[in-house]
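Sharing a structure with you now.
Up next, chain A:
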Amino acid sequence: MTIASVITPSPISELRTSVEKRSGQNILECYQCGKCSAGCPTAYAMDLTPRQLMRGIQLGLKDEVLGSTTIWLCLSCQICSARCPRQIDIARVLESLRILAIAEKSKPAEKDVLLFHRIFLGLIPRYGRAHELSLGVLYNLLSKHFLANVALLPKMLTKGKLTILPPRVKGASEVKKLFAKVRAVEKQ
Partner candidate 1 sequence: MTPRVYAYYPGCTLHSTAKEYDVSARLVCQSLGIELRELKDWTCCGASSAHSTSDLLSIALPARELQAAEEMGLPLAVACAMCFSRLKFAIHELNDQATLGLVSDIIGGELRNTIEVVHLLKVLEEEKEDLPLKRPLTGLKVACYYGCLLVRPRDILDFDDEENPQIMDHLIEALGAQSIDWGFKTECCGASLPLTRKDIVLTLSHRILHQAKQLGADCLAVACPMCHSNLDTTQREIEAKYKDGVGLPILYFTQLVGLAMGFSPKQLLLNKHLTDPLPMLKEKELA
Partner candidate 2 sequence: MAIDYQPKIVGFMCNWCSYAGADMAGTSRMTYPPNIRVIRVPCSARVDALFIVKCFQQGADGVLVSGCHPGDCHYSEGNYHARRRFALLRELLDFLGIEKERFWVEWVSASEGKRFSRLVSAFTDELSRMGPRNTWGNQVDTTDQGQG
């Protein structure tokens, strides 16, 4: 029997194939030079650097990859893709991994980031547009970081930077339909 932390590579993994299908990138083209991680602004805060993440996909280490903080700390700044000597669109790969992680319902290592996205997208069909105040309030409540950024509030309000009331646009109803249709299509 093998020890848990010992890697058993699975070269032809369902993880790699689905990532390649979603992203249109050939993961095996990565030769691990690390230029992505060298330029990545958040690599310092990740548990796996982007390069290690690519390696993880090559070896088919699903849990490590989908469970990494990497995919949620990616800022989509595209530096990795812009500079990759193998011309792999790494940012696109990470995007696919996020979507895959959600589809797989795997526990996000940075749950707040996913929560933020969920709330953000939750508000759009309601108001048609983003509304910072609702976003902030809902986030603080649901993430239980009740005081996050509260210090800024008074100044933001006095500067008139935050609109108290959410926007009201006719488009909202259309957007609601749009969301529904997208969900429907994605179900198939």
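The rule is short, and it goes like this: a contact is a pair of C-beta atoms (placed from the backbone, for glycine too) under 8 Å apart; a residue touches a chain by one contact, two chains touch by 3 or more; residues count from 1.
Selection rule, in plain terms: all candidates are chains of the complex that A comes from, given by their letters.
Bear in mind that the values here come from a model prediction, so they are computed numbers and not experimental data.
Here chain A touches just one chain among 1 or 2 in this complex, the one numbered 1.
The touching residues of chain A, when paired with candidate 1 in their complex, are 22, 41-42, 44-45, 73, 75-79, 81-82, 89, 95, 98-99, 102, 110, 112-113, 115-118, 120-121, 124, 128-132, 135-136, 139, 143, 148-149, 152, 155-156, 159-163, 167, 169-172, 174-175, 177-179, 181-182, 185-186.
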